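This is the structure, below, for whatever I ask next.
Note that this complex is displayed minus one protein chain, with the remaining chains in position.
Our next item is chain A:
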Amino acid sequence: MFGWSELIPALPEILVLSMACVVLMAGLFTDKNKGGFLVFLSAITMVFAIILTVKDHVATAEFSQELLFNDTFIRDGFGDMLKIVVYLLMIGVFFYAKQYLRQQNNMKGEYFALLLFATLGIMVMISGYNFIALYLGLELLALCSYALVAYNRNDIHGNEAAMKYFILGALASGMLLYGMSLIYGAVGTLQINEISQAIAGQDNDMFLIVGLIFVIVGIAFKLGAAPFHMWVPDVYEGAPTATTLFIASAPKIAAFALAVRILGQSLDVLAIHWQSMLATLAIVSIVVGNIFALQQTNLKRLFAYSTISHIGFMLLGLVGGPDGVAAAMFYIIVYTIMAIGGFGMIVLLSSKGFEADKISDFKGLNQRNGWYAFMMLLLVGSMAGFPPLIGFFSKLYVLKAVVDQGFIYLAVIAVIFAVIGAFYYLRIIKVMYFEESDTDQAIDIGFDVKTVLSINALAQLGLLVILPALFSYCIMVTKTL
C-alpha cells in the first residue's frame, strides 16, 4: 500500500490526466473557429508539468531513481529529460494544431483532449518499469493517434490512413505482446530489473532470443524502421497535417524510451544479439529512407521517408554502446524538434480546403515572405545535417559512437546515404529561392504561431549555444540507467 506522499513523483502524470478531462469538458463550449482557450489550457498544463518535473529535480539535485506503485513506475533522470522535451514539443504541437484547425474551420475540443491523453500515454511509456505498464502506455498513445488520424471524418484519405494505421498498429502490438509473453514464459516476471537479473548468464537461451525478435519487430513497427516502414508514408500523407506533425514528433521519443527500457535495461544480457539486429534495421532504414525520398513530390511523403532514415540513424546510435545510447537520445531529441518545424511550415502555407503538401507549393517562398523561407532553410538544412546547424552535430555524435565501437563500415554506409539524402533537401531549398511563385497570396498567421515557428526554427542555431551541456546531460542520464 502507499500513502499520498508517495504519489508526488507521479504528479506530472496526475496533472496531465486531470487537465485532459478538463479540456474535454471545456471543448464542449468552444466554437468551431475559436479554440484559443483550449490551446491556452493545454499549453499551461505542459508548462506546469515542466515545473513539477524540474522542481523535484532541483529538490533532490541528483539523478536518483524512485520506484512507485509496486515498482511498475520509475522516475529517473533519463525519463525526466525525455519528458521535458515531450512537454516542450507538445506546446508547439498545440499551437500548430490551433492554426491548422482554424484554417479548416474544424475546431473541436476532443482534438486537444486526445492530444493530452496521448501525452499521458507517452509519459507512461517513458516511465514504465514493467512490461504491462509499458504496453498499456503504448496502447493509450496508439488509440489516441488512430482517432487523431481519422479526425476529418469526411476526408477519404484520412480514413484510409487511419484504417491502415490501426490494422498495422494492432499487428505490431500483437507482435510486441507475443514477444513479451515469451520472455515472461522464460523468466517468470514482467519487472524490468528482475528480468535483467533473471537472465544474467543465459545469453544463448533460444526462448529468450525468439521473444527478443518479436519484441524488436514490435518496436521497429512503432518506430517506423525499414522493413517495417510501409505504413509511415501513407499515414503521414493521409492524416491531417496537424496530426502528422504530432505523430512524427513526441511518439518517436516514446518509442525510443520503450526501446531503451526493454532492450537496454531488461534484456541487456542479450545485447550481442539485439545489436546486430538493430544494426541491420538501421542500415536498411537509412538506405530505403534516403533512396525513396528522392522520388517524392509530396512533401509529407518526403518527410515520412526522411523520418525513416532519421530513425535509422537513431538505431545506429543504440548499436554504439553506452555513449551511443546518449548519442541516440540526443539524435531523437534534435530530430523531433526539426520534424515539428518542418510540418509546421506545411500548416503555415495551407489554407481552408488546401494543404500545401507539394514541393511545388513552396515555389518562390522567398519572394512571398523572406523570413519564412529562411526558417524553412534552417529546418531543412538541419535535417540534411549541414554543418553549422544542430542536425549536423547529432549525426556527428552518433557516427563517433559507432566508429568508437569499431563498426566503421556502418558509419561509412550511413555517411554515403546521408550525402545522397542531402539532394532532396537541397531541392526544397532550390525551389524556395530560385523559382518563381505561382501565387502571391499573403501568408496570414497569428502572432503566437509565428513566434512558435520562429523559435522552433531558430532552435536549430540556438541549441548550438547549449550543445555541450545538452549532450553531457544526455550522457549523464543514460549512465544512471
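Basically, a contact is a pair of C-beta atoms (placed from the backbone, for glycine too) under 8 Å apart; a residue touches a chain by one contact, two chains touch by 3 or more; residues count from 1.
To be clear about the criterion, contacts and distances are computed from a predicted model.
For the chain that is left out, the UniProt protein name among "3-isopropylmalate dehydratase small subunit", "Branched-chain amino acid ABC transporter ATP-binding protein/permease", "NADH-quinone oxidoreductase subunit J" or "Pyruvate dehydrogenase E1 component alpha subunit" is "NADH-quinone oxidoreductase subunit J". Considering the full assembly, A:Leu120 is the residue among A:Val39, A:Leu82, A:Ala97 or A:Leu120 that touches the omitted chain. The hidden chain makes contact, of the residues A:Cys144, A:Ala161 or A:Leu316, with A:Cys144. Touch with the chain that is not drawn comes from one residue among A:Thr72, A:Thr336 or A:Ser350, which is A:Thr72.
Panel shows chain A; residues 1, 17, 24, 68-70, 72-73, 108, 110, 113-114, 117, 120, 124, 130, 132-133, 136-137, 139-140, 143-144, 146-147, 150-151, 153, 185-186, 206-207, 210 of it touch the chain omitted from the view.
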